[in-house]
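For this depiction, one protein chain was excluded, whereas all remaining protein chains were kept in their positions.
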Amino acid sequence: MVYLSRKEHFNAAHKLYNPAWSKEKNVEVFGPCANENWHGHNFELIVTISGNPNPETGFVVDLKKLSRLIREEVVEKLDHKNLNLDVPFLQGKMASTEILAMEIWKILEPKISDITSFGKLYKIKLYETPRNFVEYLGE
Amino acid sequence: MVYLSRKEHFNAAHKLYNPAWSKEKNVEVFGPCANENWHGHNFELIVTISGNPNPETGFVVDLKKLSRLIREEVVEKLDHKNLNLDVPFLQGKMASTEILAMEIWKILEPKISDITSFGKLYKIKLYETPRNFVEYLGE
Amino acid sequence: MVYLSRKEHFNAAHKLYNPAWSKEKNVEVFGPCANENWHGHNFELIVTISGNPNPETGFVVDLKKLSRLIREEVVEKLDHKNLNLDVPFLQGKMASTEILAMEIWKILEPKISDITSFGKLYKIKLYETPRNFVEYLGE
Amino acid sequence: MVYLSRKEHFNAAHKLYNPAWSKEKNVEVFGPCANENWHGHNFELIVTISGNPNPETGFVVDLKKLSRLIREEVVEKLDHKNLNLDVPFLQGKMASTEILAMEIWKILEPKISDITSFGKLYKIKLYETPRNFVEYLGE
Amino acid sequence: MVYLSRKEHFNAAHKLYNPAWSKEKNVEVFGPCANENWHGHNFELIVTISGNPNPETGFVVDLKKLSRLIREEVVEKLDHKNLNLDVPFLQGKMASTEILAMEIWKILEPKISDITSFGKLYKIKLYETPRNFVEYLGE
Partner (left out) sequence: MVYLSRKEHFNAAHKLYNPAWSKEKNVEVFGPCANENWHGHNFELIVTISGNPNPETGFVVDLKKLSRLIREEVVEKLDHKNLNLDVPFLQGKMASTEILAMEIWKILEPKISDITSFGKLYKIKLYETPRNFVEYLGE
C-alpha cells in the first residue's frame, strides 16, 4: 500500500455565521470571523489516494488525471467564490474548514474509481492558512 | 546601511470592480476576480526598514516595536475585513494588491520615526498568494 | 472524525548533555550539540485535535481558544528560554526534541477539555529545524 | 512511541517509459513524462523512525547517524543521477515516485538496526515536486 | 513605480558540459553535474514587472495575462524537457541557471508590451533548487 498525494489551491471568501443565532451571539462566538462583510483565504488542498501501483505504469493513479479531477470537481466550484453564497454543496452548512474538508471528501470519494482501479481516496487535507489546517479520512 | 525586515499576515475578502464600468465590462476585464459575492486571500506583508544600527543596541529598529506598529496601524485595519467595504483608506480606490501596497506605505512611512531614529521605511512587500506579490519602494 | 491542527512557534537555547557522563563522553555522543555554551533553534509546534465538529459552529475546537491555550501553557514557558535551565517541566530530563514533544503532550492533554467538548488531543508535532522533527500521539 | 523524521534531498533525471509498449503507447499514457530525452526533479526525502527514546540520550536515533545513513545508502546512489540508467536497484522497474519510495524502504529498513536499538523504520515520504508526493509504510 | 511578480514552475533535465573540453576536464570542472546521463530539477521562475498601475484597473499588468504569457513563451518550451537537447534557444549555450535566466529575459522582454502598456520587464528570478538561484535584470 502506497499513499500518493496531489496539492491544488483555490481562494475564496466566507464568514462563520449560524443563522439560528442573533448577530450578537455570532459575534460573541465567532469574533472577527463573523464579519458580515466577509473575509477570505488562500486554501491549499492535498488529496491522498491509497493503493498498490499498477505494475504496467508504476502508478497508483495518474497524477495528471487526479489533478484534473480535483480541479473540475472541487477547485472550479470553490475558486474565487463565496463559500456561503456561491457553493451549492455548502448550502445550509457551516462554512468551517472542518465541514468543507468533509464535503470535499463526499464529492471526490465516488469519483476516484473513474480515474484508477488501483487506489481509493484516503485523506483530504485542507489548509485555511499556513497555521490552520484540517484532515479528514472519511470516518 | 542595513535592511531589516519583519513579516506579518492578515486575511481579507475583496473583489476587483471598477464602479465606472458596467457589470459586463468588469467581468470581461477582471474575470472571476470580479465575483460580486467576493473572494479572499491570506496576505503576507513584509515591511523593510533601512538604516545604520544603533551602536548601543545593534538594532536599526526594535523588531518588537516594528511588529506592534504594523499590527496596530495596518493589520488590525485589514485582518478579517472586506477591502472594498470595511477599510476607510481604500474607499474610492481599486482593491488591487498594487494599490494596497502603496496605501500601506503611506500609512507606515510617517510613523517609523516614532519607533526608531536610526532607520526609515524602505520597502513594502505584499503577497496576495504565494504566486502573486507586489513590492513598493515609495517612488 | 476530523483532525484539526494549529501551528505556533517559539525559539529557545539548549544543549544535549547527560550529567551522569563525563564531559568527554558527552562530546563523543552528542558532538557539537553538547557545546557547554549552548546552541538554539526556532521550534515550530503543531498541535492536532481529533473529534467531530460541533453542529452549531462547525468546529471541533475554536482555533482562537486552541491558539491561546498553546501560547499560555506551552509557548510562554519555552519562548526565549533555555530548555535545560529555565523550564521546570524539563528539569532532570534530556532536552531532546523527542522528550520535549512528550512533555508538551502531558501539559496539553488534560487541558483540551477546558476549551472543547467535541475533541481531544491527537498529536504533537515539533520541528527543531526544517529538516528534523518529531511526532508524538500519546502512547 | 515517538516518530522522529529527517529530511534530505537529491536531484535526478528520469522518464516514465514501459519498454513492453510502443513509443506511441508510452506517449499516450505518460504524456510529456515519457520524453525520450528525459526530464528531472529536485526530490525531497523524509525518513521517519518510530521507537521509544533511549533514556540515556533522549534519542530514538541519533539524527547525525540517520542523516549519514540516508546519504550513504540512498542519496549518493540517486543524486545527480539518471533513475532509469544509473541506479542498479531500479533496473527493470518503472521509475515512478511510488516505486522509488518502495525501493528506498527496502534499502533502509534492514540498516536502521545498525544505528539504533531503540527504533525501526516507520515511513518513507518522497516529494517529486512540492505538489506531488508519496508515502510508504512498508506494507 | 510598483514591482509586480508572478511565480510559475517547470521541471527539466540538463547536464553541465562544455563540448570544447574532454570528458575528463568536464568531470573535473563540473563534477556530478557533468553526468552524461543527465540529472534534473524542479525550477521555480519568478517574473517581475515594474510600472505604475493603470488607474482604471489598479493593475501594472493583469496577472492572468502575465501567467499565460510566461506559460506559452517559456514554460511550454522548458517543462518536461532536456535543456541541452530539446530547447532551440539554448542550442550552443551552456545550460547553467545563469544562462537560462538571461535567455528567458530575452524571450519575455519584447513581449511584455503585448499585455500591458503600464509596465515593463524588471527581473527574472530562477530557482534551480531551493538553495541555488539566479536573478537577472537585463543589464
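As written, the chain order gives the labels A, B, C, D and E, with residue 1 at the start of each chain.
We take it that a residue touches a chain if its C-beta (ideal position, glycine included) is under 8 Å from a C-beta of that chain, and two chains touch if they have at least 3 such contacts.
Small disclaimer: the values here were computed from a predicted structure and weren't measured.
The chain that is not displayed touches the following shown chains in the complete assembly: B, C, E. Considering C:6, C:81 or C:123, the position touching the chain not shown turns out to be C:81 (whole complex).
Residues touching the missing chain, restricted to subunit B, are 1-8, 48, 53, 55-60, 62-64 (touch as defined at the top). Contacts to the hidden chain, counted on subunit C, fall at residues 9, 11-14, 32-33, 35, 37-42, 79-82, 85-86, 129-130. By the touch rule set out above, subunit E reaches the unshown chain at residues 16, 18, 20, 29-31, 93-99, 101-102, 130-137, 139.
Everything that follows uses one rule, which is that only the chains that are shown with their structure count from here on.
Counting hops only between chains that touch, subunit C reaches subunit D in a minimum of 1. When the CA atoms of subunit A are superposed on subunit B, the rotation angle comes to 180 degrees (nearest 5). By residue number, over half of the contacts seen at A-C repeat in one listed pair from D-E, A-B or C-D, namely C-D. At the far end from subunit A, in terms of centres built from Cα atoms, lies E. When every chain is reduced to the mean of its CA atoms, the largest separation from subunit C belongs to E.
In subunit A, the positions touching at least two other chains are 130.
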